[in-house]
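As you look at this complex, bear in mind that one protein chain is not there, while each of the others sits in place.
Presenting chain A:
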Amino acid sequence: MTDRFLKFTRGHAGALRMVTVLGVIGSLVILMAFTLHHDPKPAATPFVVKDSVASVAAFKKVYKVLMSPRCINCHPSGDIPLQGDDSHLHTMAPSRGVDGKGVYAMKCANCHQPTNTAGKHTPPGNPDWHLPPANMKMIFQGRSAHQLAKQLINPKQNGNKDLKKLLEHADDGLVLSGWNPGEGRTLPPLSHAEFKKQWTIWLKTGAYAPAK
């Protein structure tokens, strides 16, 4: 009686195992078919391979550029832009304004032309010259590497940029103008190509923030 019972239960368990295995295989086949039939939108999410060491190392290089006068001068902690290689307050004290483009008779484009003006101590130019807007100041001045890395990947503090937009931002017109600053102004410490490379590495390895 006991033997017969054991044989029965063993046989039953074996059948169950078979059904389970077939079920799992079936699910996988269905899942794969589903995945293959639903092409993900190309480049919807850039490919990220997390590597905190490589990421932090890349950001340290990026940080040197972001803290150079060519970047920091238009990312001030106050509402007046900075000027020169010593990042002094902009002469004439122009104000940020609501949209970052100045106020009244002191709008950026009143002096900053679409291109650099010839000569030393003349206004550098860009068709889109502006500070970040008043409701999202994107301050670089005074930020530690840790603070700035965190800020740059926070859409509520970075101009609503996701990873894809952040990657693209390396080629933004105003970012590029940092490497075309007009006469008498030093360039950022890395070439634009090297900056873009390190910026991309930082983001694509997980955008880790340095400890400090």
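The rule is short, and it goes like this: a contact is a pair of C-beta atoms (placed from the backbone, for glycine too) under 8 Å apart; a residue touches a chain by one contact, two chains touch by 3 or more; residues count from 1.
By definition in this document, contacts and distances are computed from a predicted model.
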Problem - Which of "4Fe-4S dicluster domain-containing protein", "3-oxoacyl-[acyl-carrier-protein] reductase", "Isoquinoline 1-oxidoreductase, alpha subunit" or "Proline/glycine betaine ABC transporter permease" matches, in UniProt, the chain that is not displayed - result: "Isoquinoline 1-oxidoreductase, alpha subunit"
Problem - Among A:109, A:139, A:163 or A:187, residue touching the chain not depicted - result: A:109
Exercise for the section: Please pick, from A:50, A:88 or A:121, the residue that touches the omitted chain in the full complex. Expected result: A:121
Practice task
Would you write out the residues of chain A that touch the absent chain, in ascending order?
Solution key: 91-95, 103-107, 109-111, 113-114, 117, 119, 121-123
